[in-house]
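Note that this complex is displayed minus one protein chain, with the remaining chains in position.
In this document, chain identifiers A, B and C correspond to the written order of the chains, with residue numbering beginning at 1 in each.
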Amino acid sequence: MSSLDLAEAVLLGILLVTALAITRARSLFVAAMLGGLFSLVTASLFVLLDAVDVAFTEAAVGAGISTVLFITALALTNSQEATTPRRRVIPAGLVAVLATAGLIYASFDLPGVGDPDSPVQTHPITDTYLRESQQDLHVPNTVTGVLASYRGYDTLGEVVVIFTAGIGVLLLMLGPRRPADEARDRAYLQAEYRVLRVVSKTLMPFILLFALYVLLHGEYGPGGGFQAGVIFGAGFILYTLMFGLAAVQRVLPMRTLVVLVAVGVLIYAGVGVATMALGGGFLDYNEFNPGNPSGGQVAGILLIEVGVGITVAAVMVAMFYSLIRRGVRR
Amino acid sequence: MIALEVASSVLLLAGSLFAVTGGIGLLRFPDFYTRTHAAGLMDSAGAVLILLGLLLLAPDLGSGVRLLLIAAFLLITGPTATHALAHAARNDGVRVWAERVDKKR
Amino acid sequence: MTATHYTYWIIFALMMIGLYAVMSHGNLVKKLIGLNIFQVAVFMFFISLGRVDGGSPPIITEGIEVYSHPLPHVLILTAIVVGVATTSVGVAIAIRIYEAYGTVEEDNALARDAAEEAAE
Partner (left out) sequence: MLSAALVAILVAMVLALARAVIGRHLYDRILAINVFGTKTVLFIAVVGFLTGRPDFLDVALVYALINFVSTVAVLRLSHYREAM
């Protein structure tokens, strides 16, 4: 048993313990924090399972954004859970145990993890994505290639879902706001978080720079529009937490964000329309550079990744703003 | 080459020692503030020693630079986070172990 | 080959722990957290299907021949970001329910609805 197999077993064990601890925790604050830990562990597992891009995203989203979302929600609602009545525990537990047993029984028909002869590995599409893509696209990171080129329609759909969810949150959170008292907030933050403020301010440009690097480097290493957008969002969330909503809104007002949410989707769809105008199909990037199709592909992929990054970042920050400025109405 | 590998092994082992002892301290120390001490040690000393050990094995410039960036980042954020936590805990009235002992007497 | 199946089993157990949290807990935020566990377990299931022994992350480099399948990675990568966007819609709805009912416990909110209906 190599040390990597051992690591996989230990991490899976940690996941089980954490999941059980989450269901048992009465304090929702604790449950949300353990949820963040759960995400960190899954992200490490994704690295062991050779999915670095997924690990990248899960770390940024699960451990970062979701935890922040849940904790903000708890700040706006109740952070203590009522005890679960027995009449709900027993049937639910029974269903869960039976379903687990059923799934484990069914799993014997699955090929083993890592089986090189499994249908997934022998299907002809595997070869298309891994070998032919190198001639078609010249993008070493096949995940980015498949995401942005082969399955470009699908990704456009996903971006529209994110757009819709963002708009949904903004609409749900219209209404009463916390009365803003900028001077008092600033005094409080300066007194309480002096060191954190200095460090956050120093780190902020590097975080944004790193997000840009992730966006532009996505064709050669782990990264891309989704990951970059989330890192941008995390940077602005950090800044908002340490300097207050009023300060960050001077740089990136809500009005601009709402426009940016749409701009990203429009860039993506616009690339599709542009390729159609050039005589190709929707999102057929070869048309950008007919003499050198793979050059056109690289340009097209980069453009849509920028669109994705803008929408994801704007949605994440806009959702956070609208939650954090929500007035508590009782 | 062998000298490099030996040096990296020594650093990795030292870092591992910090990681494990820090973990034990985090679990066994009697109050929050002493636990911050254990956590701070494993976050800064343990992490940086392991990263330096890896640095000696780095095959190219790119991974070396990244390792240094990670180490610098951890060195800045680790102590900051620990400090902020201890500060907030103190303001919230989390008591030091010795104070609790005094109360009991 | 059964030695490699244990990954699936733990993933299934995680899914069901998530499902249990959704079914048994009345607190809406806790339900969302449970749903998140379920969702992450499904992600892991997909990724483990694409894995291959001795493989490497699907970023083509000279000298490496065996790569894991990139398609599950693509699907899950987008699903993670979509997942957080939909979760936040759920969170927003939970906040609105709290503002309307003064509680995020399903039972209490339903009881209040029933009481109001009876009063009418």
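The rule we apply is simple: a contact is a pair of C-beta atoms (placed from the backbone, for glycine too) under 8 Å apart; a residue touches a chain by one contact, two chains touch by 3 or more.
These numbers were taken from a predicted model, which means no experiment stands behind them.
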- Note on the structure: Displayed chains that the missing one touches are A, B, C
- Write down which of A:Y150, A:F163, A:F210 or A:Y268 is the residue touching the left-out chain. A:F210
- Note on the structure: Missing-chain contact, candidates A:M242, A:I301 or A:V315, resolves to A:M242
- Task: Please pick, from A:L37, A:A99 or A:L216, the residue that touches the omitted chain in the full complex.
- Result: A:L37
- Note on the structure: Contact residues on chain C toward the hidden chain run 56-57, 61
- Note on the structure: For chain B, residues touching the missing partner are 8-9, 12-13, 15-17, 19-20, 22-24, 26-27, 32, 35-36, 39, 42-43, 46-47, 50-51, 53-54, 57-60, 62-63, 66-67, 69-70, 73-74, 77-78, 80-82, 84-85, 88-89, 92, 94
- What residue numbers in chain A mark contact with the hidden partner chain? 2-4, 6-7, 10-11, 14, 17-18, 21, 29-30, 33-34, 36-37, 40-41, 43-44, 47-48, 52, 55-56, 59-60, 63-64, 67-68, 71-72, 74-76, 178, 181, 184-185, 188-189, 192-193, 196, 200, 203, 207, 210, 214, 217, 221-223, 227, 231, 234-235, 237-238, 241-242, 244-245, 324-325
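Just so we're on the same page, only the chains that are shown with their structure count from here on.
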- State the chain with the largest centre-to-centre distance from chain B, centres being mean CA positions. C
- Note on the structure: Contact-count maximum falls on chain pair A-C
- Note on the structure: In whole angstrom, the CA-centroid distance of chain B from chain C equals 32
- Item | Mean-CA-position distance for chain B and chain A (Å) | 28
- Query: Approximately how many whole Å separate the CA-defined centres of chain A and chain C?
  - Reply: 13
- Tell me, which residues of chain A touch at least two other chains? none
- Query: Taking each residue of chain C in turn, which ones touch at least two of the other chains?
  - Reply: none
- Quick one: which bits of chain A touch chain C in the complex? Just the residue numbers, please. 8-9, 12-13, 15-16, 19-20, 22-23, 28, 31-32, 35, 38-39, 42, 45-46, 49-54, 57-58, 61-62, 65-66, 69-70, 72-74, 76-78, 81-82, 84-85, 88-89, 91-93, 95-97, 99-100, 103-104, 107-108, 110-116, 118, 120-121, 125-126, 129-130, 134, 140-143, 145-147, 151, 154-155, 158, 161-162, 165-166, 168-169, 172-173, 220-222, 224, 226, 229-230, 312, 315-316, 319, 322-323, 326, 328-330
- Message: With touch defined as at the start, can you tell me which chain C residues reach chain A in the complex?
- Response: 1-10, 12-21, 23-27, 29-30, 32-34, 36-37, 40, 43-44, 47-61, 66-74, 76-89, 91-96, 98-99, 102-105, 107-108
- Item | Touching residues (chain side chain B, partner chain A) in the complex | 76-77, 80, 83-84, 87-88, 91
